[in-house]
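Starting off with a structure, shown below.
All protein chains but one are shown in place.
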Amino acid sequence: MPSDKFRADKTKRTRTLVLGGAMLVVGLALMVFGWSTPTLVLAAKAVLVLGGVALVFQGISRLVVAIRGKRIDLLFTLAMIWLVGLCIVALLAPLLPLGEHNDVAKTLLEPTNMSPKLLTDHPLGTNNQGLDMLSRSIHGARTSLMISLLAVSIGTVVGGSIGVIAGYFRKGTDSVIGIFTNAVLAVPPLILLIALSTFLDPSLRNMAFALSLLTIPSMVRLARANTIAFAQREFVMAARLMGANRFRVMARELVPNVILPVFSMAVVMISALIVAEASLSFLGLGIQQPDPTWGNMVAEGEGGAMEDYPHIVLVPGAFLFLTVFAFNLLGEKAQQRWDTRSAKL
Amino acid sequence: MRRITLRIGELLAVLLVVSFGVFAMVTLMPGDPAVAILGEGHPKHEYAELRDQMGLNDPLLTRYWDWLSGAVRGDLGTSLVPPQGDVTERILGALPVSVELAVLGLLIALVLAIPLALWSAAHAGGTIDRMISATMFATLSIPSFLAGLLLIMIFANGLGWFPRAQWVRLSESIPGNVHHALLPAIVIAMMELALFTRILRNDLIVTLSEDYILAARAKGMPPWRIMIGDALRPSSFSLVTLMGISLGRLIGSTVIVEYLFALPGMGSMIVTSANQGDFPLVQGAVLVIALVYVVVNAGIDLSYGYLDPRTRRVHA
Partner (left out) sequence: MNQDNDLVLEVRDVRTTFLTPRGPVRAVDGVSMSLRAGETLGIVGESGSGKSVLGRTVMGLVSNSPTTTVTGECLIDGRDVHTLKPNQRRQLWGPEVAMVFQDPMTSLNPVKRVGRHITEALRLHLGVGKKEAHDRAVELLRQVSIPEPVRRMTQYPHELSGGMRQRVVIAMALACDPKLLIADEPTTALDVTVQKQILDLLASLATERNMATILISHDLGAVEGRTDRVAVMYAGRTVETSRTSRVFNNPVHPYADALLASIPRIADDPHTVLRAIDGSPPNMLNPPDGCRFAPRCRFAVDRCREESPELRDLADGTDDTHLGACHFPLLPARQEVG
């Protein structure tokens, strides 16, 4: 029996291995063919490339199953690789041998609107002023990540504390805080940002401040709801009966329990903030040119440029999409693990 | 009855805080409104006179009171930037465009999301369900300005099926209006569609494991009747909650889409006036949007009563 089972497993493994390899090769071929055949229309190219990506993906996951003998969440792994890679590159951007990202004076001799060509000085092409798209995308990532992470941190700390206070003291404190959070929530996020942008200088610091204002009300609500739920539990009652003062109860008993759902919410919010920042920059109300962000890079494609040079939109668009996608995946995982209650919404 | 009174009181308090916040922002705005109106190069006393005339030298609370009492009567002041004009009138002209786009987008999203979610939930775990789920998850990660640009690239510029930067009012021609509104509405619908499908599918799957679904099957009801007649309504609570939450995003994507397609709605108006520092228009528009938002959310709260009889008050 065991040997039989083993043999069955082995042939199955070989088959998966072969199938996975074949899918990988065909997928890669499709991608390269789709990408490099000039005669094809854009739609056909897109279909070929997408099909190729899907095949490669299936191929790799089969190979992993065959080699390691168990499934991994390939999509999640890839997403995390992307995020970690992006963070590292963004951090080190000034040190990397990248092309020029914002000084037009230095790019007078560079080709303008060059299409992406791997293995050249401009692997992702250049924009209409000869600035390097790869460099701009990475510097854009720097801005984008910095703003959204800063905003989320501010929002989590401030919103979380206010929420715990509201949930613990209830009564008047709670009502007043409630009216203020509801007031902020009563203005749709993007509208609030636009309104703020009328008097705030679009600097990195101000953008982070404005975006953090968006996260505070939801954080307050979440922290408040969790605090109320935990404040009624026996261990909190026990701590109070033992004579712990209010702040000790909040800091020692409540915060550790509230922190996980709040943290998972923070992860979910990052992607929303990245999108918000990009939208604002796209509307011309965020970080201003020539400093690159993904939003204002996409905006460069407006008004005719994208018809002739689709890469002007597609390159920053792809960076934006992949990053938001990866953060969404991460956020979903975080909520599944740490906050099953609000994972549904 | 007391609950409703309390609720209305809370709504009013929230609106008051919002209006004050919106108003107070103006005092933080850089630049001199008088300069914005008259332009550069006038003698200093002219600016001072105008400021005085506009009441800009009064204390903040007095000015707020003047503005608020005007707003309650429907007078939101005058726009500073050409084409100048009554803010209320400008808003009333722009609002129908935005509302139409948002409603059309929402309808498209719902009309597609419900059957997709029903199908997905009924075949949960199957290939097509997994494909739908993956597509929806990916769609959630496409910001609406990007989706809009890509759709414009393909359908408006590439294939030439839809116009861009034009608008035909509903009152002028219905087919013309739909033709102009459809592509923007599809962009608005995309994100909502993805969210609605995901949430409804997940809730349907939970509902389908309920005993009353088994009981309905045991009565011999056909599967599609069970999905629509028994499972859909109890599964739609989260969807309705979500619609309230996502209304903010819906308004956001409407703003972006109007800007993108250069449509004469609230969104383009607010973005333009924010760029030009036309504060009465920004103030008025934000206030109106907040009002609409708060009222619609209150309406959604009330709709739970219809969906879930358990939350209705029993007057027996």
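First chain written, first letter: the chains are A and B, and each begins at residue 1.
The rule is simple: a contact is a pair of C-beta atoms (placed from the backbone, for glycine too) under 8 Å apart; a residue touches a chain by one contact, two chains touch by 3 or more.
Remember, it's a predicted structure, so these values are computed and weren't measured experimentally.
One chain is not depicted; across the entire complex it touches B.
Considering the whole complex, the residue from B:Gly70, B:Gly93, B:Gly176 or B:Pro234 that touches the absent chain is B:Pro234.
Of the candidate positions B:Leu214, B:Ile228 or B:Val295, contact with the unshown chain belongs to B:Leu214. Across the interface with the omitted chain, chain B contributes residues 210-212, 214-222, 229-230, 233-234, 307-310, 314, 316.
As a working rule, only the chains that are shown with their structure count from here on.
Distance between chain A and chain B, defined via averaged C-alpha coordinates, is recorded as 24 Å. Interface residues of chain B, counted against chain A in their complex, comprise 10, 13-15, 17-18, 21-22, 25-26, 28-30, 137-138, 140-146, 149-150, 153-154, 157-158, 199, 202-203, 238, 241-242, 245, 247-249, 251-252, 255-256, 259-260, 270-271, 274-275, 277, 279, 282, 286, 289-290, 293-294.
Across the complex, chain B is touched by residues 42-43, 178-180, 182-183, 185-191, 194-199, 201, 271, 275, 278-279, 282-285, 295, 298, 301-302, 306-307, 310, 313, 317, 320-321, 324-325, 328-329, 344-345 of chain A.
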